[in-house]
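Here's a structure for you.
So, chain A:
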Amino acid sequence: MSENTQATNQLPLQGAGGSREKILAAVKQNQPEPMELPDIAFLKGDPEGVIEKYSTTLTNVGGKVYRVSGYDEIARIVKEIYKPEDRILTLIPELSGITNEAFQPSLTAHHWENVDLAVIRGHFGVAENGAVWVTEELMGHRALPFITQYLAIVIKAEDIVPTMHEAYIRTADKTSYGYGVFIAGPSKTADIEQSLVIGAHGPRGMTVFILD
Partner candidate 1 sequence: MNTGEKEHAELADVFNKDEARVNWHDETLWWIRAKRDRSVHQLPEWEDLRETASKIKFNVLSNLGTYLEQFEAQAKANGITVHWAADAKEHNEIVHRLISEQGVTQMVKSKSMLTEECHLNEYLAEHGIEVIDSDLGERIVQLAKEPPSHIVLPCIHKKKEEIGDLFHMYLGTPSNMSDPQFLTETARQHLRETFLTRKVALTGVNFAVAETGEFVVCTNEGNADMGAHLANVHIACMGIEKLIPQRKHLGVFLRLLTRSATGQPITTYSSHFKKPREGQQMHIVLVDNGRSVQLGREDFRNSLKCIRCGACMNTCPVYRRSGGHSYHNAVAGPIGSILAPNLDMRQYADLPFASTLCGSCSNVCPVKIDIHDQLYKWRQVLVKEGYAPTAKKIGMQVMTTTLNSPGIYRTAGKLGRIVMRLAPFAVNNGLNPWYKHRDMPTPPKESFGEWYKKNRK
Partner candidate 2 sequence: MRVGLFIPCYVDQFYPNAAIATLQLLEKLGCEVVYPQNQTCCGQPMANSGFEHLTHGCNELFIKNFDGFDYIVAPSGSCVLHVRDHLHDEHQEAKAENIRNKVYELTTFLTDILKVESLPARFPHKVGVHQSCHGQRGLKISSMSELVAPSFSKPGSLLNMVKDIELIELNRIDECCGFGGTFCVAEEAVSSKMGKDRVADHLQHGAEYITGVDMSCLMHMEGILKRQGSNVKVMHIAEILNGVEN
């Protein structure tokens, strides 16, 4: 890794002729009279039926959902779908039996380009949109959930919240991550004449195991 790629705050301040000062001065001069922030506490989701709602929504956006009672069941499902020669990685110790390749932490991710399945944990799900919140330390590497051909995430059934409002309340004191992402299903695009195609640049398919 060359010195050029070291993260640093020692790079000289940019902006020819003090653009920072120019911009801030212009903004402060032109901004209107202060207007108060609205209260958003009244925005809430309905906690009823979240597991059902989550499953339906994720399925509607192209994901697959399994409700499972334990890791053995997950392992069995994975073994049914994947062949011994498929390259599988997991960050979940309880599932180490699904693969014969131990995950090795790495600064780069390019060598995982041909991983067929990555199975990781998620923190919780969001019922209104089928998303899972995952932060860096659960991924092994930020690129892994994207570069893998297929992705599976394990969440607990009790960890499903109704809406994004609850999601941000839940993570309000868990903001020390360097990277986090809401993942809602497999990658996709409808850029070609609005025809939905599942599998764009990220995983071609995505499964969530809801663990009771």
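A word on the picks: all candidates are chains of the complex that A comes from, given by their letters.
Here is the rule we go by: contacts are C-beta pairs under 8 Å (C-beta built on N, C-alpha and C of every residue); 3 or more make two chains touch, one makes a residue touch a chain; residues count from 1.
None of these values were measured; they are calculated from a predicted model.
Candidates 1 or 2 all belong to this complex, yet only 1 touches chain A. Across the complex, chain A meets candidate 1 through its residues 1, 4-9, 11, 14-16, 19-20, 22-24, 26-38, 40, 42-43, 57, 61, 107-110, 113, 128-131, 141-143, 146-147, 163-165, 167-169, 172, 175, 177-195, 197, 199-203.
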